[in-house]
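Certain chains of the assembly are absent from this excerpt, and the rest are unmoved.
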C-alpha cells in the first residue's frame, strides 16, 4: 500500500481589485487549501471562486481565519479578549461554509492564519478560543496545527480531531520549533534539496531538524508557500519528487481517514 | 382555532462598543428577529448574544444582510454588480449560521436590510441576487419580503418559500406602497390608533391604506421598529391588543407551517 501524505497551502488572500499569491499555480500542487475568510484577506467572491476551483481539482478546503486587519494582512499581533477572538473565528468559518455551498463541497478543516496562528501556538487562551470556535460550528472539522504547540494541546483537550503539519521550506531546530527567519538558511530555496528532504521526511514520517537530527514528531500534512515564484517552484519540486517516490498526495480528510 | 400572526423586528445592530436600538425591549415583543450580520451593523459577539437570547425567549432568527457600509448603517444605496451582491448576502447568512450554532438554534429566514431592501423591492437584478444567495446557502430558508415587490417576484421565481410582511407603524398608499416618510402622518406614533389598526389588519388579513381602502394584499408578519422609545411603545401596544383579541403571536416558521 502506498504511503500517503497531504500538502496544504494558504489561498484566496486577494481582496476586491487586489491579487496576491499564486492561487492558480498552487491549486495544481496542493490537495488542501486554507481559504482566507475576508478578515486578513479574501472576500466573498474570492472565497466562492476558490471553493469552485478546489472542487474541480479535487482539493479539500478549510477556513483560514485571521485577525480583522486587512491593512496588516493578519500579520500584526492583536491582543483581544479570547471571547471576542472565539467569535471572530466562528464567524469566518460560517462565512466560508456559505460560500462553499455554491460548489457543493464541505469545509473540512480549520487552520489559523499568520499572527493569530503564531500567538495561539504559545498562548493557551488563544489556542482554546480557536478550538472552542471550531467545536461550536462543527466538531467534526479537522484542526490543522503545528504539533507540539498550545494549539495542538488545546485541540486535543476539546476532543477535536487534530491534523498536524510540517513545513517543507523551513528548517527546524532540535526542539521542534522553526528556525527564526532571520537566520541564514532558515528558508529552503533550493528546489532539489527541498524535494530530497520532503521525501525523507515522508518516508520516515518524522521532521528533520537543521542539525540533521530526526525529531520524534509525526505529521499529516506538508505546508507549502506561494508568496514568491521560488516558493512555488520548491513546492512543485517536492510534490513531483514525492509522487515519483510512490507517495500518494491526498486531500486532508482522506489522509486522516487513512489512519496515521 | 386561534388566528396566528408573526411579529418581526431588526435587532443586534450595535457594533463593538456601540449600542443602538432597544434589543432587550423588542425581544419581549416580537417572535422573530432579523439579526444584523456585521456589515451595516452587528458583530460576531452581538450575533451570538442575540441568538442566545432569542432561544431563551422562543424567538426565531433570520439573517438581516445589508451593504458593507457601517458608516452609512446600510442606508446608502450602493450600485454594485449583482454577482458581488449575491456573494455578500450569502457570506452574511453563513456567518450568522455559525454564531447561531452556539445557541443551538437554526437560522430560519432572511430579510434584507435598509437600502438593500429598498433597492431590491424595485430592481429585479438585486432581487434575484438576494434570492440566489438564499437558495445557495439553504433553499429551505424563508425569505421575508414586502409583498408586491420585485423581491417577492424573484423569490417565487426561484421557488423559495416566501413570507410577507406588513408595517405596523407606517401608512400605505392605495397602490400598496408605503407613504413616503416626509409626508405628515406617514409614521403612526399613536399607540392606541396603531393597536386598533393592527387588530383590524390581522382579523381581515389585509393591509389598510391611508385612505381607509382595504388592499387585497395578504401578509404573514407584522414589522415593528425599535429606533425610538415611541416605536417600542407602539409595538408593545399592538402586541398586547392582538393577544387580548385572541390572536396568537407565533415565530415565523410556525406561522408559515400553519398554512396561510
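Per-chain residue numbering starts at 1, and chain names A and B are given in the order in which the chains are listed.
The criterion applied here is as follows: a residue touches a chain if its C-beta (ideal position, glycine included) is under 8 Å from a C-beta of that chain, and two chains touch if they have at least 3 such contacts.
Everything numeric in this text was worked out from a predicted model, so none of it was measured.
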Per this structure file, total copies of the shared sequence (2 shown): 4
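In this text, only the chains that are shown with their structure count from here on.
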Whole-Å gap between the CA centroids of chain A and chain B: 40
Chain B to chain A touching residues, read off their complex: 38, 43-45, 47-48, 83-84, 87-88, 90-99, 101-102, 136-138
